[in-house]
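The structure under discussion is supplied below as structure tokens; questions concerning it will follow.
One protein chain omitted, others in place.
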Amino acid sequence: MATIDFGYTISKPRAIDLDRNNLRKSDEILREMPELQACIGCGSCTAVCTAGSLTTFNFRKVHTLVRRGEYQGAYEEMNKCMLCGKCRLVCPRGINTRGVALLIKRKLGDF
Amino acid sequence: MKKTIIIGSGVAGMQTALCLAERGIEPLIIEKESEPGGKLRGWHVLFPSFTPAEEVLGELRHRVREQGIEVMTNAEAVGLTPQSVTLADGRQLTGDAVVLTSGFTLFDARIKEEYGYGIYDNVFTSADIERMMAEGRVTKADGTAPQRIAFLHCVGSRDEKVCQQHCSRVCCITGVKQAMEMKRLFPGAEVFNFYMDIRMFGPGYEEMYREAQQRCNIHFVRGRISEAAPTLDGRVQIKAEDTLTGRPLRMSVDMLVLLVGMRANDDNASLAASAGLKQAPSGFLEPRDLFLRSTESSTEGIFYAGTVTAPKNIGETLAEASATADAVAKFLEK
Partner (left out) sequence: MNFYAPFCLPFIVGAAVMFAVVAGKWSVWLWRLPRADKLRIARGLPSAATLRATGEVIGESLLHRRIFRIDPLLGYMHMSLAFGWFLLIAVGWAETIAHLGLRFVPLQGHVFFKYFATGLPHKPFFDLVMDLLLLFVLSGVALAWGKRFCSKALGMRRTTRHVVGDRIALSALWFIFPARLVAESTTCALYGGGGFLTGTLGTWMHDHISVMALMNLETAAWWIYSSALGLFFVAMPFSRYMHIFTEVPLIFLRHYRLQSGEKESSYDRFQVEACSRCGICIDPCQLQSVLGVDDVQSVYFLRDRRYGMLRREVADNCLMCGRCVEKCPVNIDLNTLRLNSRDAMHNVPDERRYDYFRGLDRSQGAGKVGYFAGCMTLLTPRTLTAMERIFTAAGDEVWWADREGGVCCGRPLKLAGETDSARRMMRYNTELFRKHGITTLVTSCPICLKVFREDYDLDGIEVLHHSEYILRLLETRRLTPDRRTTRYTYHDPCELGRGSGIYEAPRTVIEAVGELLEPAATRENAPCCGSSVANTAISDTQQLQIARTVTAELEDTGAEVVVTACPLCKKALGRGTTRPVADLAEIVAESLN
């Protein structure tokens, strides 16, 4: 089929659209683990992360996106985590990061 | 003549004593160290004006001497009541009121083992840098000049892993100040500040931050360093996430400076217990009221000035000490 080239391609909008995103899963996750809201995004978890130094996995980004209702790919990303627990040891806010990783996988397994 | 015992001879203690003496109340300062002056001793210059610390401290000391205010050194208070202070050697001092100006303790950076303080030669604390500057000799461990320096904010502050939840307030601006001084000493060096949040709360601070960024070309990276490791050539490799790009960052530096926070004194608990004072969860002592009676303790006749209640800068401490003297005078008039 012939396609007309308009000189640009339409890609998924980049903006996080909180008018459209469904925060139901995000709310569920935060209800089970309210401490995740205490994240100040210091990046310590990602800095120590062994999986993160070997792949594009970024724990902080994944859980932040999930909290914004951006679930696409979160499960697959979280599956790169080795659950070693270094992140929990460095988190200045005392967040149970291993628990967060497991929780996100559990809640988003069907996405 | 009424007499007031002041515990601690830092800027808060000296300023309180001077203001009380002006009002005709006899102050007695007790100091556990062998020399008066508190934490400001050994500090180089003060933010945001780069005023030499000695200018402030020297002036206070001079006036204390001039007024003939008694300073008892090597005297550690272990218990107190509104009318008396018990010293570690068993002596008991009596007076009509007590002002607690015992300040804070610097966070021991060795506790954050992953930053390597006390393990690797080229990891320093902000207090070390200040001392080196005051001594006029800032170098790497091997005596050479650093080419690349990293400052890490919030070491022992806002960190629940070391049970210090509070913000120490002054480290952000200290980091900016020391970075600028480093740049002045070593114009060719690259200077990085790793931070979680930058809190520029005082007059002139924000301007100073901008100057550091724009004029001094100091790099600010938003991300907390997670680990430091030695490199074969004796430098320090640090790891952080550059959270603004969302990618892990690693770099080697010649000096890693840890901006250590202010934490509550360990003996606050026993002092509080001896006099029925209230201690906040952070370990600092809690004033009777945060707004209208912020210089009074929960026990009548015991007062606070300075960082014994919370982290403060020098200006705030001096202002509070005057207010405390005022409150003490009013109390003694009764």
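We just call them A and B in the order they show up, numbering each chain from 1.
Criterion: a contact is a pair of C-beta atoms (placed from the backbone, for glycine too) under 8 Å apart; a residue touches a chain by one contact, two chains touch by 3 or more.
Given the structure is predicted, the values throughout are model-derived calculations rather than measurements.
Novice: Specify the residue from the set B:I111, B:L185 or B:A323 that touches the hidden chain.
Specialist: Touches the omitted chain: B:I111.
Novice: Just name the one of B:V162, B:A189, B:C216 or B:M251 that touches the chain not displayed here.
Specialist: Here the residue in touch with the unshown chain is B:V162.
Novice: Tell me, which residues in chain A touch the chain that this view leaves out?
Specialist: 35, 48, 50-51, 53-55, 79-80, 82-86, 89-91, 94-96, 98-99, 102, 109
Novice: By the contact criterion defined above, which parts of chain B meet the unshown chain? Give residue numbers in ascending order.
Specialist: 111, 113-114, 116, 119-120, 160-163, 227-229, 266
The definition used in the following text is that only the chains that are shown with their structure count from here on.
Novice: Let me have the rounded angstrom distance from the C-alpha centre of chain A over to the C-alpha centre of chain B, please.
Specialist: Distance between chain centres, rounded to whole Å: 38 Å.
Novice: Which chain A residues qualify as touching chain B in the complex?
Specialist: Residues 40-49, 52-53, 58, 60-61, 89-94 of chain A touch chain B in their complex.
Novice: Sort out for me which residues of chain B touch chain A in the complex.
Specialist: These residues of chain B touch chain A: 114, 154, 158-161, 196-197, 222-227, 239-243, 246-249.
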